[in-house]
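Part of the complex only, each chain left as placed.
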Amino acid sequence: MRVGVLTGGGDCPGLNAVIRAVVRKGVTDYGYDFVGFRDGWRGPLEADTQTLDIPAVRGILPRGGTILGSSRTNPMKIEGGVEKIRENLAKLEVDALVAIGGEDTLGVATRLHEHGVQVVGVPKTIDNDLGATDYTFGFDTAVNIATEAIDRLHTTAESHRRVLIVEVMGRHAGWIAIHSGMAGGANVILIPEQQFDIEQVCGWVESRFRTNYAPIVVVAEGAVPLDGQMVTKDQSLDAFGHVKLSGIGDWLAAEIERRTGHEARTTVLGHVQRGGTPTAFDRWLATRFGFHAIDAVHDGAWGQMVALRGVDVVTVPLQEATRELKTVPPSLYDEAKTLFG
Amino acid sequence: MRVGVLTGGGDCPGLNAVIRAVVRKGVTDYGYDFVGFRDGWRGPLEADTQTLDIPAVRGILPRGGTILGSSRTNPMKIEGGVEKIRENLAKLEVDALVAIGGEDTLGVATRLHEHGVQVVGVPKTIDNDLGATDYTFGFDTAVNIATEAIDRLHTTAESHRRVLIVEVMGRHAGWIAIHSGMAGGANVILIPEQQFDIEQVCGWVESRFRTNYAPIVVVAEGAVPLDGQMVTKDQSLDAFGHVKLSGIGDWLAAEIERRTGHEARTTVLGHVQRGGTPTAFDRWLATRFGFHAIDAVHDGAWGQMVALRGVDVVTVPLQEATRELKTVPPSLYDEAKTLFG
Amino acid sequence: MRVGVLTGGGDCPGLNAVIRAVVRKGVTDYGYDFVGFRDGWRGPLEADTQTLDIPAVRGILPRGGTILGSSRTNPMKIEGGVEKIRENLAKLEVDALVAIGGEDTLGVATRLHEHGVQVVGVPKTIDNDLGATDYTFGFDTAVNIATEAIDRLHTTAESHRRVLIVEVMGRHAGWIAIHSGMAGGANVILIPEQQFDIEQVCGWVESRFRTNYAPIVVVAEGAVPLDGQMVTKDQSLDAFGHVKLSGIGDWLAAEIERRTGHEARTTVLGHVQRGGTPTAFDRWLATRFGFHAIDAVHDGAWGQMVALRGVDVVTVPLQEATRELKTVPPSLYDEAKTLFG
């Protein structure tokens, strides 16, 4: 059996750990050959491959990024893309694919499976917003990075009596915000799932100042205020004609300053959250995902992907990855609210 | 309602996060008063208390240890211990207890509950060996510390072509060993659940050297070789008449050197694994355990303890904490074995 | 002898370590009493004090911030400020002051010394731009935080072929930028001391892409392009009427995108760089500064401050702290340039 492996979509700590586990177990236990496809679906589309054997995966376990490269190339949006991939797989004598990626990458995998390609999936989203699995690798690393930043901001917040705002990842789901906010002891946490009332936010800020401590606000990039409170999150032009995308963190700082009179400063963690060495949990989860993915190949469980349920790694249909977004439940947000202000 | 809180048994990152969450939610949502009992069960036994209010728990979330102190005092082994505790609780007008601790502490809580004391439990074990919950706080921190040590040993192992052995915690269960070993890319992992064959270990060591890399062996403190391979893990006296407890890590190093001729060195991480600031996951879990424990008090769920099941915190009877040891299942150890050698 | 201690200006990891060392050595070796003044010069100005003895400094060594609080209150700008301070010191029976702070705080100390106040100084600047000392505490911590961020960005830069820009502290001197940029393997480092040519920056960026790797640009907040390249670093208004301060990092990203067509993203580390636990070096330096400051009090070395020269802590006149800004020498920037592109 000859198995192709590819990684698609955004960067995520643990991708290399998955690749290594797939190859190590595939070679050792099943005697498979492997082919690395470069840059996500661009690889099989253009028959762009690289050597993928045990020496190639040595030492990559603790490294961020992906040795296979990544891209957002979508063969479904390319005329004849599916046929091209089938041809290339046949030409390269690749019997099966392990596709590691998020909603888009696994959506393509689902379609290819419907066209008869033998594929299994490994879910990946740093935002932890895939419904089919309890957790995805990379998330724990992002949460720890954000928490460490919040830890560091606490002392400055106190010494200077300023409002400090941390904008973290999470376009559609507030998992990173709520986990890091609770772990870091934030005084306000704002998530995309719940429109916030800027007046209430200012109330929590004022309430915190009354305890003689300064407030820390954690905001997911996708959080939005109540309708009407932000005229429109428009693109403005700066003095040099550059487009200025005003992030929610900056908006919050300006608005809190205007309404409360307290100085406010924003840190946007950005890409720092998704690079570098994965935490132990993410390596563990990624390694186990890799093992179970190659087991699924061995079992001929085409069209399936691996998922974490409690402490068990199981397989579920690929469609589950894209069926629904896993968002922060209101009950959990209510728990966190106990600590606001 | 007046609620007493105590922490018993060994140190574990996250204890303070539990205490803080119990108090913050108890005061804010339920209007409870709190009393801190000092040094585990010694506190209620001797009516030794300390102030426990919102100012007292400020800033403790990221700190290791426990502001309440701990001990292994067991009132069940003290004549009239139970009565003394009941008297003191009455005298101090304490209506309910939140007991945070491991098998021993919760065992006492179970007995007190049988004697009519209103108590709820929060499970604690750095070894992650309680059957009633998927994970306990402190474990993730210990695994990350051990993994970081293994990461650092890799470069030295390679540069010097030595066998490097890391002895980690785990007297009865190999959870820390298997998680950190898999996350750190160890070449051999030895756990208490499976007696090891020293000859097979030496085989894996030799096999690793043939790849031009040096092997790293992770061993749980409770791991043992096959019957007969270690004459007896006896106490020897050193030249100064001191008792020398020969740990399994040291034994392994000596035995591997003797059998393979390769130099071997052991690092015993010891208490470093159980101190200091908790990881984001442990703070998150400890905080949620604290919230649900005080909810259980509010619900009058006496004799119950909180537990993690998947992503949910639930309550289960206290007896479950002590019913059976949660050990590493053979199937998981087999997964790990794929990477040995 | 009764000694007052105060901390002024911006937050800096190591302030607490200085306070602890001053008090521990002052009590143990010299039998002094201490008074903590709150919030920098506001403390002696308003006779606002707090207890400062050995129990008060217990456990603060690894903590960021300052237990004495800080402010930018400048008694020189307050009518009768100096007299008020002299009165309050007399009333509180404070014989001498240890003033820990940067250019402003030590400038006030210099003036007070000229008015007969017995004061010694401890220099503090996270930017490392004081001419009188080889290094100041807090700087090493900031550099390590920035370097860790750069490390994490490397993998993302590579996976996505984007230009990643990190804006670090340094208004007037590029020490943090050049240290973290060299330690992190940045491809371009821009500092306030040398106006940069945006065309040359784009050339380095393009050159890096030709090696099949993506570039990382580290820019000090005070760096500026050649005259005329940035029309004016003006304040623009966003769609909501908020003032938008366009930082140099954001400007660079927009300008590089416009000129090269490569996507660029900026991370502004902000206050994360100056909070949290200090590195070992900063604790060591801060502790030694504290020891030598109280020795200077004992020696009656009024008007002096401590400074690091090589591996030795020495005392120098307070004026040296404010005499000249220590900037990155051109020869060092030329060394760093070897690695550009």
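A, B and C label the chains in the order they appear, each numbered from 1.
FYI, a residue touches a chain if its C-beta (ideal position, glycine included) is under 8 Å from a C-beta of that chain, and two chains touch if they have at least 3 such contacts.
These numbers come from a predicted model, not from an experiment.
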Entire complex copy count, 3 subunits given: 4
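Here is the rule we go by: only the chains that are shown with their structure count from here on.
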Third chains touching both chain B and chain A: none
Chain whose mean Cα position lies farthest from chain B: C
Centre-of-Cα separation between chain B and chain A, whole angstrom: 30
CA centroid of chain A to CA centroid of chain C, Å: 34
Chain A: positions in contact with at least two other chains: 151
Chain A partner contacts - residues on chain C that touch it in the complex: 10-11, 13, 63-66, 69-70, 145, 148-149, 151-160, 164, 230-232, 234, 236-240, 242-244, 246, 250-251, 254-255, 258, 265-276
Touching residues (chain side chain A, partner chain B) in the complex: 24-25, 28-29, 58, 61-62, 134-135, 140, 143-144, 146-147, 151, 179-180, 182-185, 211, 213, 277, 279-281, 283-284, 287-288, 291, 309-311, 335, 338-339
